[in-house]
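Only one protein chain is missing; all other protein chains are in place.
This part shows chain A:
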Amino acid sequence: MIQVKELNHQFKIGKKKRETIIPVLKNINLEVSKGEIVTIVGKSGSGKSTLLNLISGYIRPTEGNIFINNQNVSELSEGDWANFRINHLGFIFQSFQLIPSMTAYQNIELPLILKGASEVARKKQTLDMLEMVGLSDYKAFYPSELSGGQQQRVSIARALIVKPPIILADEPTGSLDSENEQELLNFIQKLNQDHNITFLIITHDDQVAKIGHRTIIIKDGKIQGGRSL
C-alpha cells in the first residue's frame, strides 16, 4: 500500500553563501500493507514527522521514491498531488487543524465540497459522519466551542468522509487527555477492523505505539529497528 524506497532528505538552512545542509532522513526503506496499523516512534528531532510530511506530499524528498497504491507520488505535480490526496488519503493532525470560522458540520463537509460532490450527497454523508463520531448535537458548534476530544473527532470525521483507504496521523493524541486518548485509540482500532483502513501513525507515546501491528523506531534519521505485535 505504501512503499518508501531509499529515501533521503535534507534541509538547507541559511542563505546561499552560508548555506548549511542538514540531513534529516537517511536511506529510509519502509513498506506498509493494506489494513495495517503502523506506528512510527522516535524522539523529538528524529525525523519521524518529516517522514510523514514526505509521504503526505507536503514536502518533496531530496532523493528516493514513495509509492502509494503503486503510484510513484514523488513525481506528482502540486495539482496532481492535491487530486491524489483528496481521493486516497485522510489526515489527522496533532492540533486538529480545523478551520475556525467553520462549524463542525462545515469542517467535516469541506473535503466533499473540494471533491465537487452534490449538495444532497454531501448533506447525507456529513450527517452520517457526525453521528458516527457522536457529534450530531454539536454540528453547529465552532471549533472554539468544542473540547479537545470533540475537535479531534471532528478532525477524524473530516479525514474519513471521502472514505480514504489510508489515514496518516501525526501525533493524533498529542493534544488530548488520557481519557480522550484512549477513546480515540479505540476508535482507530475499530475503524481498522470494521473498514480495513490502513493507518500510519507518528507518535512518541508508548500507549499509541502499542495499537500498531508494527512499530518502527527512527533515530537520527535512520530506521533503527522495529517490533511486531
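For the reader, a short list of remarks on this structure follows.
Rule of thumb we're sticking to: contacts are C-beta pairs under 8 Å (C-beta built on N, C-alpha and C of every residue); 3 or more make two chains touch, one makes a residue touch a chain; residues count from 1.
In this section, contacts and distances are computed from a predicted model.
Among the names given as "ATP-dependent DNA helicase RecQ", "DNA polymerase Y family protein", "Sodium-panthothenate symporter protein" or "FtsX-like permease family protein", UniProt records the absent chain under the name "FtsX-like permease family protein". Only one residue from A:H9, A:K48, A:R85 or A:R153 touches the chain missing from this view: A:R85.
Although one chain is not drawn, the whole complex shows that of A:S101, A:S147, A:N196 or A:Q224 it is A:S101 that touches it. Although one chain is not shown, part of chain A still touches it, namely residues 53, 56, 58-59, 78-79, 82-83, 85-87, 89, 91, 93, 95, 97-101, 110-111, 113-116, 158-159, 162.
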